[in-house]
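Right, I'll just put the structure down here and ask away after.
Missing here is one protein chain; the remaining ones are kept as they sit in the complex.
Chain nomenclature is as follows: A, B and C, assigned in order of appearance, with residue numbering initiated at 1 for each chain independently.
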Amino acid sequence: MRNNTAEIVDIAAQRASNISRLKRFYSEMILIRTVEQTLLDLFSEGLLRGTVHTCLGQEASAAGVINALDKDRDIVCSNHRGHGHYLAYCADVEGLIAEVMGLPQGVCGGIGGSQHLHRKNFYSNGILGGMSPIATGFATAEKSKNSGAVTVVFHGDGAMAEGAIYESFNLAALWQLPILFAVESNKYAQSTRIESEIAGSFLGRAEAFGLTAAEVDGNDVLAVNDAATEIVSNIRTGKGPAMLVLDTYRMGPHSKGDDDRNPQEIESHRDNCPITRTRTQLDADWCDETKLAATAKVDAVVNTLKASRGRTD
Amino acid sequence: MRNNTAEIVDIAAQRASNISRLKRFYSEMILIRTVEQTLLDLFSEGLLRGTVHTCLGQEASAAGVINALDKDRDIVCSNHRGHGHYLAYCADVEGLIAEVMGLPQGVCGGIGGSQHLHRKNFYSNGILGGMSPIATGFATAEKSKNSGAVTVVFHGDGAMAEGAIYESFNLAALWQLPILFAVESNKYAQSTRIESEIAGSFLGRAEAFGLTAAEVDGNDVLAVNDAATEIVSNIRTGKGPAMLVLDTYRMGPHSKGDDDRNPQEIESHRDNCPITRTRTQLDADWCDETKLAATAKVDAVVNTLKASRGRTD
Amino acid sequence: MTTYLASLQTSLHNAFEADARVVLLGEDVLDPYGGAFKVSKGLSTDFPNRVMTTPISEGAITGVAAGMAMRGMKPVVEIMFGDFLTLCADQIVNHIAKFRGMFNDQVRVPCVIRTPMGGGRGYGATHSQSLEKMFLGTPEIRIVAPSHAHDPGEMLAKAVLQAEEPILFLENKLLYPMSLAESEGAINVEYWDKESGYPTAIVRNHSLTAADVTVVSYGGMSRVILPLLEELAEEEISVTAAFPGSLQPLPIDSLIMAASESGRVVIAEEGTEAFGWGSEVSALLGEHLYGKLEAPIVRLAAKSRVIPAAEAGEEDALVQATNIEDAIMGLLV
Partner (left out) sequence: MTTYLASLQTSLHNAFEADARVVLLGEDVLDPYGGAFKVSKGLSTDFPNRVMTTPISEGAITGVAAGMAMRGMKPVVEIMFGDFLTLCADQIVNHIAKFRGMFNDQVRVPCVIRTPMGGGRGYGATHSQSLEKMFLGTPEIRIVAPSHAHDPGEMLAKAVLQAEEPILFLENKLLYPMSLAESEGAINVEYWDKESGYPTAIVRNHSLTAADVTVVSYGGMSRVILPLLEELAEEEISVTAAFPGSLQPLPIDSLIMAASESGRVVIAEEGTEAFGWGSEVSALLGEHLYGKLEAPIVRLAAKSRVIPAAEAGEEDALVQATNIEDAIMGLLV
């Protein structure tokens, strides 16, 4: 009886904690989505130039993985589709939007732009695969400094065809580095399906190079966070480098308007979107309020930024 | 009874055929070794410059793999340690020695040198890993021409850390190309042991990229030839790309005199040298004669070449 | 009037029809996408087995193209952005450019590596460069860059169908949508070095035998130079502009001839200045026209720093029409 009660209490505590995590992740994910949609709007308005690769539909991997980190010391290397990672890392809405708009308030003064972000321990670059050696160097330095920091580097499924990644796997395993290779497998690289890009298996590749590897439903934010938390803790305690494959789907275009996929195919993923899925687990009103708050926040930032460049709606 | 007799006849036939293959391979291997040792001597004499990476101790992989090919149409891509591959491919002793000596009679007019050989369908380059994309292109062309040709590309264990190889694996598997990646794993890259160079497993790597993979005792020339023959036939009949790992050991220095390995370690491999092992399976007198013939042949070539550059012993 | 892009598209189409050995490979080159800049649009529909979409492995696919070329095919490989040629550098420099020579002239590597270069689109530091300088000077490859005054499709056809050598074929992002320039109004276009297949476009805003200033430039930079020449015509400043279609080898004689029309030379390029294309042009002209120039050669190029994503920053970093105008005026005072 006692045992049973204890169990029930545990389960309840677990559920409460899950709910509170879900709320946090929902807030972050809805903020990411709002920012991304705002960026697409700004592009249509002619207030943005260049590329904007949004992570619509993939918000769970950003929120889930990056919240598994110790943001004060861990390091994030991101790629061309890095806005979500950036916001999950530091919630700097203004710095990001301004950066993509090419304004001096941008986190890199507007010089970097969408693909080239840096703040504290966050670094992104638009060369696919290219950050893996850099991240490996970060991990080498942190290991040699005994800082306990973990480095996570994000790649898409398509980028996994770049040789630099396998050179990095080999180094990471040889030197038992504190590094996590996160693969956001959204099944497409630009216009090309994964079947035409990638042979074999991601998990097999990582394991064959001596990494531990796991795969998770990348649209289940709790599952992502649980998996990432366990892996990051293993890495931090010296168990060596790892890979985490996040199965997900890109709901938006590759960059601005380029999407030749069958609309039905996209539609079929709608219910599986991490934000929709999280919402079903939470109070709908709370979700709506949170969404409104995010919109208000982003709108305010956008208005300030538009004003600063001498334009308003 | 009948069955039994038939079996005995089969075994006898098999043995006879093995003996005849062994003799052929022994002749080739002893020729390779004689040429390699001659090149080292010429280097000491000051008649060679540059690098000479000899394949002493690894003759079985050259003879075993390349004799599994259809030399009229198949393609060989070789690396810095390619003299054995070249001789197994075309037995052109004079063209090779002259090339390494930098003479116009060389197969590339002395321009290429030891690492840059080309004759018919044989191509080598001194950039580790770099020939894998080229070989993949050869295989793509041959597949699209429906020529039935198989391409084999040789890498050492150390070179397997180059990213270009994994880009090639991926392409080869995606496109189901007629290509064999042969890995001569001699446990060293220059001065560095394989444990400091390569994490995980070669077979696992190939399989994880969608190649079929096998490993063989690279000093057992019959086993090498059997394995390669089966794999090449599978590839030729459209079963897709493959890898063959050849376990072997380099008995000589990396290039000319640079060998810091423990002499006892080297000694411990002496009996396992493919030439020694083959010799124990053949008639010793025949082997001695064959060796003498190889020496005579190589000496004659060297004398002619020395004379042609205005020098003799 | 056909655009730079349409000219390339049509040319590829014709090349595919003319020679069954021609194939194209690259990232996202299949229809309906047809490549990031749409150069292969329509091609895979008409020639489904000869257009191959590839994984994101720039180094390997460049090597694959070379390998195919060495085995009797005529491959065209598209590198999505010129910035990614860094990833192909080893295949280009240590393989493609070496085989013919180091194998004692016994092989040929007739592959075409097509890629768009240049800024002006806000893509930022890693997607806006003009990296041709990395390969200029590498023996045994030709580097070609159609300007606004060229027919890019003609040059591509030559490269794909007739060339025996490896060719780096540089397109320009901002030129794609533009109509091909023609002689019109004050502008007169003529072509030298036609027999090479990669002509030097000579654009004059005058019909004199002498000019006030000669501008030597290439590729995307032509986009701002042609309108500038029109403007300057109104001010009766006569300018001869030379845009070699072949960046390497350079049509030295033509450049000397064009420079001699004025004796005052402005060299403009989209890449950075030091150790660039213009360095060689300035060196050659300075050496060959020793004592014959009316003024020191002026070079204009991008600032020696990363190309910002922000519009104003990008404009400031790259050479603009006003910079060229100022340089021309500076030579005339």
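Simple rule for what comes next: contacts are C-beta pairs under 8 Å (C-beta built on N, C-alpha and C of every residue); 3 or more make two chains touch, one makes a residue touch a chain.
Please read all numbers here as calculations on a predicted model, not as lab measurements.
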(request) Specify the shown partners of the omitted chain in the complete complex. (result) A, B, C
(message) Considering the complete complex, identify which of B:32, B:69, B:88 or B:103 is in touch with the unshown chain.
(response) B:103
(message) For a quick check of understanding: of C:30, C:51, C:111 or C:125, which residue touches the chain that isn't displayed?
(response) C:125
(request) Return the single residue from A:94, A:142 or A:184 that touches the missing chain. (result) A:142
(message) Just checking the interface: what residues of subunit A touch the absent partner chain?
(response) 75, 107-109, 111-112, 116, 118, 123, 125, 127, 130-142, 144-145, 163-164, 167-168, 170-171, 174-175
(message) For subunit B, which positions touch the chain that isn't shown here?
(response) 48-51, 99, 102-103, 106, 109-116, 125-129, 158-159, 161-163, 189-192, 196-198, 258, 260
(message) Tell me which stretches of subunit C touch the chain missing from the display.
(response) 83-84, 86-87, 89-90, 92-94, 97-98, 101-102, 124-126, 131, 133-140, 248-250, 271-280, 282-283, 286-288, 290, 293, 295-299, 303-306, 308
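Note that only the chains that are shown with their structure count from here on.
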(message) Based only on mean CA positions, could you tell me how far subunit A sits from subunit B in angstrom?
(response) 47
(request) Measure off the straight-line distance from the CA centroid of subunit A to the CA centroid of subunit C, and report it in whole Å. (result) 38
(request) Return the distance between the CA-based centres of subunit B and subunit C, expressed in whole Å. (result) 43
(message) At least two partner chains per residue is the criterion; list those residues in subunit B.
(response) 163-164, 167, 170, 174
(request) List, in ascending order, every residue of subunit C touching at least 2 other chains. (result) 55, 57, 59-60
